[in-house]
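My questions will all concern the structure given below.
One protein chain is absent from this view; the other protein chains keep their places.
Chain naming follows the written order as A and B, and within any one chain the residues start at number 1.
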Amino acid sequence: MSDTLLEIDNLSVDYETERGDLKALRDISFDVQKGEIVGIVGESGCGKSTLISSILRLTAPNTRFRQGEVRFKGDDILTKTERQMRDLRGSDISIVFQDPMQTHNPVLTIGRQLVDIQHRSKATKAQKLDIAAKMLAAVGIPDPQARLKQHPHEFSGGMRQRIAIAMALMSEPDLLIADEPTTALDATLEVQIIERLKDLQSEMNCAILFISHHLGVIAELCDRVVVMYAGAVVESGDVREIFHDPKHPYTRRLIECDPGHIKTRARILPTIPGEVPDLANLPDGCIFRDRCEQATDRCHQVPALEKLKEGHFAACWLNHHEEAAT
Amino acid sequence: MSKSRSELSIILRGVAKDPLGLIGLIIVGAIVISAIFAAWIVPYDPIGMNIPDRMQGPSWSHWLGTDNLGRDTLSRVIMGGQVALKVALPAVFGAMAIGLTLGMIAGYGPRWLDNLLMLFFDTLRSFPTVMFALAVVALVGPSLQTVVLVVMATSIPTYGRVARTQTLTLRNSEFILAERAMGASMVRILGVHMLPNIIGVLGVLAAMDVPTVIALEAGLSFLGLGVKPPTPSWGALLKDGYALIRQTPWLVVGGGLPIILATLGFTFLGESLRDVVDPKLRKNR
Partner (left out) sequence: MSAILDVNDLQTSYGSVNVLAGVSFSVQPGETYAMVGESGSGKTTVIRAIAGLAPAQAGSVKFDGQEIRGLSERAMRPLRKDIAMMFQDPIGSLSPRVTVRNLITEPYRIQGMKEKDIDAEAKRLLALVNLPSHFADRYPYQLSGGQARRVGVARALALEPKLILADEPTAGLDVSVQGELLNLLNDLRDRLGLSMVIITHNLNVVRHIADRMGILYLGRLVEEGSTEAIFDEPRHPYTHCLLSANPEPDPDAQLERIALKGEPPSLLMRPSGCEFRERCPVASDICLQTPKWEVNNDHGLRCLTPR
């Protein structure tokens, strides 16, 4: 049996709108191995949210799957029935959302919510409460037995996000999708959550698909990185290769732009001029062409996501040139 | 100017796309047009008596028959529509304008003013509408103006409360803080920046309120407290028909059907408007 847990293969997703089809995802391909942490990096409009909702099949009514497959443990998720999907969500695949303030039901106690989520288990209520308390302790919430009786508003934002993680891990999922889970938190809490996530991941050995626009967090947490831009994967590979030897100009520029990189005061910070193209009215050729300083005539054709070496892919003509030269 | 026109056309197009909204739009349009041109459309004089033709059933010359005084029912229905709108529109718009102003002041002004206005709203609302109407009619006698006044007074609190809630949620939003930071006056903040964001919700409420007011006018007229005879009114038609239900059942149909149609039409339109105006839903369009 292979070790591939999630495999996304040539996935293209459109949204039908009044202005025509919005090509939200185009030819997305990447995979997640068992027990691996894969980071997805991208700025607003890159298609992160569409990707997550496609994997969970929680898409808006105007979504159209144009091509490709999303295989989870070898089965295509896109052809599953709604019932099969429900069995999958919350047991094999769990998710932690961005906003910890809106994740919990405000009128139920945390204990009740943590018990409810175990509805598939045959354990008694007392046993379930016990498991819930252990889980809260595992995510670093002090005095869990007493905390179970409290309502969400009695917890701070950082605490609520820990509880959300506890809930997501309760079913011991094979895949945890974390959608910008630390964006709404302060840096000191962000660090605490990331370290906790790392510990839990190595304990439970679940795979994590970690979505973030924060390069520092991705660099610290992930084994592999997928870089997305305007609905396409522009580069993917081992975290060190992506950060130390990026092969796509967008990846390179993105890393340069992160002010965390620049240790002395800069009068002029690097930027990527221009705007993300309109997905309802795509320009021909490479999606990054208009903002790329190295664009040439070849870039009027769409570059495919090429394998540069084992596990490192990039969609840029510049790499073809290097091949030809050497 | 071009801005408000394009906004209106966006809203109308949105409503027309929704099947129920379209039905609502057609019914409301038909009622409004027939009310405006009532004097030219009516086949017979809706008020003048014509005893020889009394109590006829539906026929080619009288589609909805005639009443006990020989008046053409269809003509009276059309004129009745005009009367209904004459009551409903000023009452609803008057209540909306007053409620909106007071509600925004309550929501934005100092706490004591808010408390005072809320007390005023609650007092107004604590009168049962019909009792209130009876009292006013007893004082000044039944007339169109009385009905308008009563309806307006009793629905001001609804608009006021909604406007107040909306204002309260908006008042701490960053764009209002930004206006305050620039030194904008209260009038400017309320009129230029709050009003456009509140009016949509109230407009929807108003559209849904029109049939209530029409029914209320009909009810008062049915009780003989509304418009004075011989002015035709849907409620009065219903009352006449009710008295003669064994002889001329079509009178009840003539009075009842337009009330049902108007209620459905304005409600459909209101619900569809709500979907179009709601910014959360609109974003996804």
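By our rule, a contact is a pair of C-beta atoms (placed from the backbone, for glycine too) under 8 Å apart; a residue touches a chain by one contact, two chains touch by 3 or more.
Quick caveat, the model's predicted, so the values are computed rather than measured.
Engineer: Out of B:Asn50, B:Ser143, B:Asn197 or B:Thr263, which residue would touch the omitted chain in the full complex?
Structural biologist: Checking the options B:Asn50, B:Ser143, B:Asn197 or B:Thr263, the one contacting the hidden chain is B:Asn197.
Engineer: Touching the absent chain in the whole complex: find that residue among A:Leu114, A:Leu215 or A:Ala314.
Structural biologist: A:Leu215
Engineer: Could you tell which one of A:Gly35, A:Gly157 or A:Gly285 touches the chain left off the display?
Structural biologist: Residue touching the chain left out of view: A:Gly157.
Engineer: Have a look at A:Lys125, A:Lys149, A:Arg240 or A:Lys307 and name the one touching the chain we're not showing.
Structural biologist: That would be A:Arg240, which touches the missing chain.
Engineer: For chain B, which residues touch the unseen chain?
Structural biologist: 3, 173-175, 177-185, 188, 192-193, 196-197, 279, 283
Engineer: In the full complex, which residues of chain A touch the absent chain?
Structural biologist: 43-44, 142, 156-159, 186-192, 194, 213-220, 239-240, 243-244, 253-255, 257-263, 265-273, 275-276
Note that in this section only the chains that are shown with their structure count from here on.
Engineer: Rounded to the nearest whole Å, what is the centre-to-centre distance of chain A and chain B, using the mean of the C-alpha atoms as each centre?
Structural biologist: So the centre of chain A lies 51 Å away from the centre of chain B.
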